[in-house]
Structure formats: C-alpha cells, structure tokens
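The complex appears here minus one protein chain, its other protein chains still in place.
For chain A:
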Amino acid sequence: MTIRNFNQGQQYRPRMAFLRKIEPLIKEMQDPNTGIKTQTQRLIITTIPHAMTGQDVLEWLIQRLQITDEEGYILGNMIVKLGYIYPLQEPRNLVLKHDNSLYRFQTPYFWPTQEWPAEDTDYAIYLAKKNICKKGLLEEYEKENYNNLNMKINHKWDFIIMQAKEQYRAGKERKKADRFVLDCQERAYWLVHRPAPGTLDVLDYGINRATDPNADKKKTYDYYRREILYYQQALVRSRVKSSVSLGGMMKYCEQYFTHDPIMSGCLPSNPWLTDDTTFWELNTPMADNPTKLRVERWTFSFAELMRDLRGRQNFELFLKKEFSGENLAFWEACEDLKHGEQSKVKEKAEEIYKTFLAQGARRWINIDGRTMEITVKGLQHPHRYVLDAAQTHIYMLMKKDSYPRFLRSPIYKEMQSKALIPEETKPKSNFPFMKRHRRSSPSPVILRQLEQEARAKAAASGPKVVDITQVMSKLDRRNQLKQEPSKQEA
C-alpha cells in the first residue's frame, strides 16, 4: 500500500481554482442549442462523432465570454493544454489552432483534478499496456520512465503487469470506434500529466503543501484560541517603518551600483560576451592583486571585509602588527567549528579552549567575564554553537575597534594604491571564419589542490605568535596596544 496516511510533511496539492472554473465552461459547451456544433471524424473505415474544429471552439469562447480574439486564443490554448479538449490530428501538439483541425472533449474521468493527481502506478500500467499492445511503441522518454518506475515501485510490478493485461483485454471487448476513442483519451491524458521532456508542464505547481486545502477546518474552541494567540504575537512583533527599510535598500543600491557587473558593466569585459576570462582570473578569492573596486568594497562594511578572503588576509596582517591577531584567529576557528564535521566538534572545541580561552593560554583573547563564564560552562557539553557568544563579542570588538583603524592604516592604504584597474579589452573583430581561441577554465581538481597547498604553506610558516605568557604580562600587552595606535595616528 502506498503510504497515504503518513501525515508528516507535505503531501497536498495546492488549491487549483482555475480547474474548477474551466469545468462549467466545458459543460456549457455541450449544450445542444447554445454549445459548439460537432461533426464526425472520418477514419479509414470508422466514423466517430463529436469532433469539432478549432475555429468553432475559439468563436464560441469569444462569443460566450465577450472577450477579444487574443484573449480567446490564450484561453482556448490553456484549455487544450490542461487536457479538457484534445487535438485529433496532431495529438502531441497541444495547441488550439484557428483552422479546421479537429478536437474532441476529454472524458470527465481524465479531467485534471486537484484531489487525485496522476499516480505513478497508473502511469506504469499505461506504459505496460502500450507495450503489450505493440512492442516498441514506447517513446525514448517513456522507456526511460518505464525503467525508472520499475526500479521505484518494483514490489508492485506483478500488480501492474496483471492490471495492464486485464485492462487491455477488457478494452478488446468494446467495438472498434470506442477502442480508438479510448486510446486517444488515455494518450491525451498522459501527454498532459507526464509531459515529454522539453514540453511545458502545465500542471506544475511547485512544492506540495503541508495542509489539505480541501479539508474542512472545524472551527472549534481550540482553533479560535490558537488564532487569537497568533494575532496577539503578531501585534507585539517589532516592526521597521517602511520608510526606514526602503531608505536602507536605496542606500545599498546606490552604494553597490557601480560595483555590480550587470548594472555598470565590468572591466576588463564581460566574459560571457567577449570570451575573455580575465575578469574571472582577476577576481579569484585569493588573488594576489585585487582590483580597485574590490578593495573599495572593503570600506563599505566590516561584513564585506570579512566575507572577502583577500580582505580578511589583509586585515590579518594589520592585526598582527597591532598584536591582536588572535581575535581574528579565534573568529576563524569558531567558524570552522560551526561549519565543520560533527565528529570533530568536541576535539575542535577543546583545542580552541586550550589555545584561546584558558587561563594563561598561548593566544588568549580578551572577552568579558560574563561571556567567559557562559562559554566555559557550555564547553562542558560542547556542540557547534557553544562558542557563539564569545565569537559575537570578538566580532563586535573587531568591528568597533580594529576595523576603523584598519581603514586608516598604511597596510590598507598600500593595498589601495597597489590595486589595479583592469583595462578594457579591445573588441575582437567578429570575423566569422576566424578561429576563436577558447581555453577551458582550470579544472576544479587543480584549483582545490592549489588551495590546499596555499593553506599548508600558510600553516607551515606559522602565525607570528607573540608568546604572551613567556614574554610579557597581560597589562604590558594592553599598554603596548594603546601605544601602537597612538603611534599610527601620529
């Protein structure tokens, strides 16, 4: 049994009101007086009634709903695509044509409904039936689907084959014309609900919903109580004035406008247009010579600086000069803990404690007593986010204290002067017969190796650590810090 009563998670289709709206229209079309005139479809031997021309359908829609030609065409097209009417002469082309091409109504059993989606089991039965009818009739994508279904619902396969055979035999009991119509109907149904790759899936609705839109919600006392609670909480939510948030958005857009390659063009040139990949080479995460725009972005906010690896490296150099490099190292170690492997969480946390937090640690960071208390307590049961409070404290410290100084420091100023403005590439003559030089970008394997080598090198050279415990006491260190910035200010 397919697990139908398993109510955890999302399994309901959303309310597709448009389906319910088309159905009365289709029913109206059937009226012998005011509906659409039908003709008979003539096949080689048999004649089948109830066919209509596309032109008739279109005219009826326009006349009934009093809409323009264009709108009528769009609506008619939608009706055909959804499967309420199917074309007879070109079954795969679900389009309403203005001319004399014939269409027929789909039987209500095969109408698309929201409540009963087309099931995989039924699709498998259909494909099996088609295969039994004539071997080799399945299309490529249908064969693929068939094999996939065979793997997916293998335990039901006996049932599927039995049903397919049974339905095939039952179908043979009817007269030839009816059999033909039945085949057309079923084929049209599956063309809509399991479209061929590349064709539009009209019934695509995104993800399933968690609640059943058709279920009647009983308005009990509990329901109202929950609703009242929800609205009360909504009232006390902190709000930002739209003027403030819009102002923020405007400011962001203005600031980043010149930096956006799509809005302001990029130098040297857009690689997608000119096949010149210099732009990407210049902007790799750990480029030696970052561009001027990139360096300018570091002044926008501290987050921007930290996000850029090159910027972080520059900041690290500056902090080393100021003897507060352990702040950044601690922050990076916390990030590693948060995003690293679960199995290594415990040992990483312990190492961080030993290196940064313990009394007399090698790279002791300066956090206030309260945070230290919380962190030490949390470290008894370490998990990923145990150092969150300390990390936030250090981050704010760096942001408020070191960051402004960094922006005024000679290290940054040197970076700014070194930063290059790439020149625009000369437009290559688009001579059609000229051989284009296309180089493939470096393989990710190689890039990863380079990254690892760089990291190993950095680790090997070792951080220039001032061993505090051996050299000077805490107070002396603080004094030195105070002296340094004043020296730099001067």
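As a working rule, a residue touches a chain if its C-beta (ideal position, glycine included) is under 8 Å from a C-beta of that chain, and two chains touch if they have at least 3 such contacts; residues count from 1.
Following the convention adopted for this analysis, contacts and distances are computed from a predicted model.
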Record-based protein name (UniProt) of the chain missing from this complex, from "DNA-directed RNA polymerase subunit", "4'-phosphopantetheine phosphatase", "pantothenate kinase" or "Regulator of G-protein signaling 9-bindinG protein B":
"Regulator of G-protein signaling 9-bindinG protein B"
Sole touch to the unshown chain from A:64, A:156 or A:405: residue A:156
Out of A:70, A:173, A:216 or A:288, point to the residue that touches the absent chain in the complete complex.
A:173
From A:16, A:67 or A:132, residue that would touch the chain that is not displayed
A:132
Residue-wise, where is chain A in contact with the chain that is not depicted?
1-2, 4-5, 26-27, 30-32, 38, 41, 48-51, 104-110, 115-116, 119, 121-122, 128, 131-132, 135, 143, 146-147, 150, 154-159, 161-167, 169-175, 177-178, 181-182, 185
